[in-house]
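The block underneath contains the structure these notes are about, expressed in structure tokens.
Just one protein chain is left out here, and the rest sit where they should.
Then we have chain A:
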Amino acid sequence: MTEARPDGRSANSLRPLSCELGCLQAADGSALWKAGNTHVLAAVHGPIAPRIAMEEHAEAFRIQVVIQTSSSNCSEWEAFLTRILTSCCCTQLYPRCILSITIHVLSHDGSILAAALHAAVSALMDAGIEMRTLPVGVTCLLLNPDILLDPTQVEEDESASLMLVLENSDADQILACYSSSSLNQSIHNILKCSVVAARVSQAISAFWRIAVESKVKRQCETIFS
């Protein structure tokens, strides 16, 4: 039987989610994503013309991701998120432009990369950037034989974690993967994570819908009240 986690959750449950769209007036799109005590703020600026002509691509816009955090893996995370978001956005709609995404980690309590991805996607939705698919990231902690989802910092310090990015909440469409340190697991256990993650990612997709609907409803009330 699985032991209860320090915060009382079961192995397959996420921390309480919160998403506030449009929290920054100066940005073209912004989002504050909270998962338990992990708080991440993302701001989108663009598409705008680049300052240096060499940075532009003739056929598509370029995405730049900057993550403000004290973690030593910052540069890897930036490259990882840049590639995922570039593949998911319809970049051919804005040629010769740059889209700048700045991510601030306000509070660090585990599963930072997934929270950063969700905050960036939420900010892109707020900015009205068209996307082919919504990537959903789920962090899994592999403790034989259990798989713990959405681990906190205390849990991540004890064991290695694996973040899977799924496309369309489908276990058989894994867009990207990032492992924090030594997993020492068989491929069978890793594939089990994708099945568990797919179930949970549907909840995150549904939560996004609620967040966008509440934002649109709030804006309509303001305009027509």
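Quick note on the criterion: a residue touches a chain if its C-beta (ideal position, glycine included) is under 8 Å from a C-beta of that chain, and two chains touch if they have at least 3 such contacts; residues count from 1.
Methods note: contacts and distances are computed from a predicted model.
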item: Listed names "MMS19 nucleotide excision repair protein", "NADH-ubiquinone oxidoreductase chain 4L", "ALA-interacting subunit" or "Ribosomal RNA-processing protein 43", with the criterion being the UniProt name of the chain not displayed; value: "Ribosomal RNA-processing protein 43"
item: Of A:28, A:126 or A:167, the one touching the omitted chain in the full complex; value: A:167
item: Sole contact to the chain not displayed, among A:11, A:66 or A:177; value: A:177
item: Contact partner of the left-out chain, one of A:18, A:92 or A:107; value: A:92
item: Interface with the undisplayed chain - residues on chain A; value: 60, 72-73, 75-76, 79-80, 83-84, 86-88, 91-92, 132-133, 157-158, 162, 165, 167, 170-187, 190-191, 194
